[in-house]
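Dumping the structure here so I can ask a few things about it.
A single protein chain has been omitted from the complex, and every remaining protein chain is retained in its original position.
Should a chain be cited, it is by its letter among A, B and C, assigned in written order, with residues numbered from 1 in that chain.
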Amino acid sequence: MEITLWHLLDSLLAILLLGLAWSALSGTDLKRGVVLFMAFGLLLSLIWARLRAPDLALAEAAIGAGLSGALLLLALRDREKSENKAGQPMSLLRLATVLLMLLLAASFALAYVTAVTSNTGGRLAGLAFGNLEQSGVSNPVTAVLLNFRAYDTLLELAVLLAATLGILALGSERRPFRRPGVLLGALVTWISPLLVIVAGYLLWTGAHAPGGAFQAGALLAAAIVMLRLGGMTSEQLPHQLLQGWLLAGGIAAFMLAGYLATFHDLAFLQYPAGWAGLLILLIESAAMLSIALSLGLAYLGGSPSGWDERSSRGKRS
Amino acid sequence: MIDMDTLLLTAAVLLLVTLITGLVRALIGPSLQDRMLSIQLLGTGGVALLILLGLLLKIEALVDTALVLALLAAVAAAALTRRETPHD
Amino acid sequence: MTELLGSLFILASLAFFAAGSIGLLRLPDVHARLHALTKADNLGLGLLVAGACLIGGHLLLALKLLLVWLLVMFASAIAANLIARHAMKDGEES
Partner (left out) sequence: MMLTQLIFGIAGGLLFAMGLRSALIRESLLARILAVNVSGAGIFLAFVAIAYRGLEETPDPVPHALVLTGIVVAVSATALALALRRRLEEADDE
């Protein structure tokens, strides 16, 4: 193995990442932990770029650096008696934990070395590249997500929907913010539309370049977060009925496209020849809206106020 | 005369070293705002590093990533500095 | 020729980033550090973007890079203000 300047860059990135993770996890000040965790997400996005994974870099830049941080910062406001401090480690568990860690670290190392050195990893990649032309898109990651392993993505959307339903069932939304000052107001009015435009661009470009429904959905969700920070109330969201349709829309579009294939004597989710590109774009558009609204409602923290008063719908002051 | 890639790579390494230097401030604090500044630093410096990596690895989409990172650094700053609502 | 000029710009930008980081590390309080960081790093990024435009070649890339720079300048100007106000409010309370 020849050591080059690239390896110096890699080592510096890795050390910095570990340093940030360590300081985010240690210490008893939770606010400090959350801010450092946001820096950790930013750095992770740079590492995905370094490892030639621009699709992940885009998603991490939107989610790791922005959305998770915003969610955690809101959660800092829920003060609990035992939780104002991060708390001291429980001493009893310490020894057992260290032993467990050693065991897990050994199995992790074994699994990793096997995965990297064996040839089985190459076979799937070969399959993916070999069939790229029939997939309807030219970005291999989008092809894997929406075509070769579409089942996974369909179920992933179901997981997302389940998590959102859980959040909606757990309680009502947080109080909205006050009207912002001039500066924050300007930031919100400028950044939110830009986020929407870039989301549309990423959705479109995802067919042939890095991007796609997940990145675009995360950016739209970031737009919702930004508007929320600027004092948006849940009344300004679409009508409750429309929200329900949007939330389920990603899965619905996916299922419809899947069943369409069965009318052509194909397997479920096996797109008819020539239609793959269009179907993928339609599924991705619906999935983007579902993902955006799911994550947006997650930032609201619960079911929007007014959702439970079905009778008074539309008459809220 | 050294070639372009070596020059860009050296620049990327040096840039990362300056980022690490700045991030020491995030680790030692002392105030919360010092840590917020480190996010600003990683935002701007991260955009710079992404542009360099895009040139080096010949991935043009990293410029799109830089754009997204710049946008989200603004969202992060807004989320970080938003104070509590009156009756929350 | 353009490549040489581009690399000169990129090397020059490193000096600004270094100044920003050293300022962040060495200056005495949040407001001074803020001033060092945002001014120096935005200038550094501007030089780096100019260099990348010269090296990268085509127009679309250059336009995108320019957009990124403008966006960073706008966002960090406001973010710097927000952080400074945040720090001032903390100062009043304590």
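Here is the rule we use: a residue touches a chain if its C-beta (ideal position, glycine included) is under 8 Å from a C-beta of that chain, and two chains touch if they have at least 3 such contacts.
This structure is a prediction, so every number in the text was calculated from the model and none was measured.
Between the chain not shown and the residues A:46, A:194, A:218 or A:232, the one that touches is A:218. Of A:46, A:63, A:251 or A:269, it is A:63 that touches the chain left out of the display. One of A:24, A:183, A:196 or A:266 touches the chain omitted from the figure, and that residue is A:24. Listed for chain A, the residues touching the missing chain in the whole complex are 1, 3, 6-7, 10-11, 14, 17-18, 21-22, 24-25, 30, 33-34, 37, 40, 44, 47-48, 51-53, 55-56, 59-60, 63-64, 67-68, 71-72, 74-76, 78-83, 85-90, 93-94, 97, 100-101, 104-105, 108-109, 112-113, 115-117, 121-122, 124-125, 128-129, 140-141, 143-145, 149, 152-153, 156, 159-160, 163-164, 166-167, 170-171, 214, 217-218, 291, 294-295, 298-299, 301-302.
Just so we're on the same page, only the chains that are shown with their structure count from here on.
Of the two chain pairs examined here, A-C and B-C, it is B-C that is joined by more C-beta pairs in contact. Chain centres here are Cα means. That of chain A falls 28 Å from that of chain C. Spacing of chain B relative to chain C, judged by their CA centroids, is 10 angstrom. Chain contacts: chain A has residues 184, 187, 191, 194 touching two or more partner chains.
Within chain C, residues 71, 75, 78-79, 82, 85 each touch two or more of the remaining chains. Of all residues in chain C, only 3, 7, 10-11, 13-14, 17-18, 20-22, 24-25, 30, 33-34, 37-38, 41-42, 44-45, 48-49, 52, 55-56, 61, 64-65, 67-68, 71-72, 75-76, 78-80, 82-83, 85-87, 89-90 touch chain B in the complex they form.
Partner chain A is touched in their complex by these residues of chain B: 6, 9-10, 12-13, 16-17, 19-20, 23, 26-27, 29, 32, 35-36, 38-39, 42-43, 46, 49-50, 53-54, 57, 59-62, 64-65, 67-69, 71-82, 84-88. Here chain B touches chain C in the complex through residues 4, 7-8, 11, 14-15, 18-19, 21-22, 24-25, 31-34, 36-38, 40-41, 43-45, 47-48, 51-52, 54-55, 60, 63-64, 66-67, 70-71, 73-74, 77-78, 80-81, 83, going by the rule given at the top.
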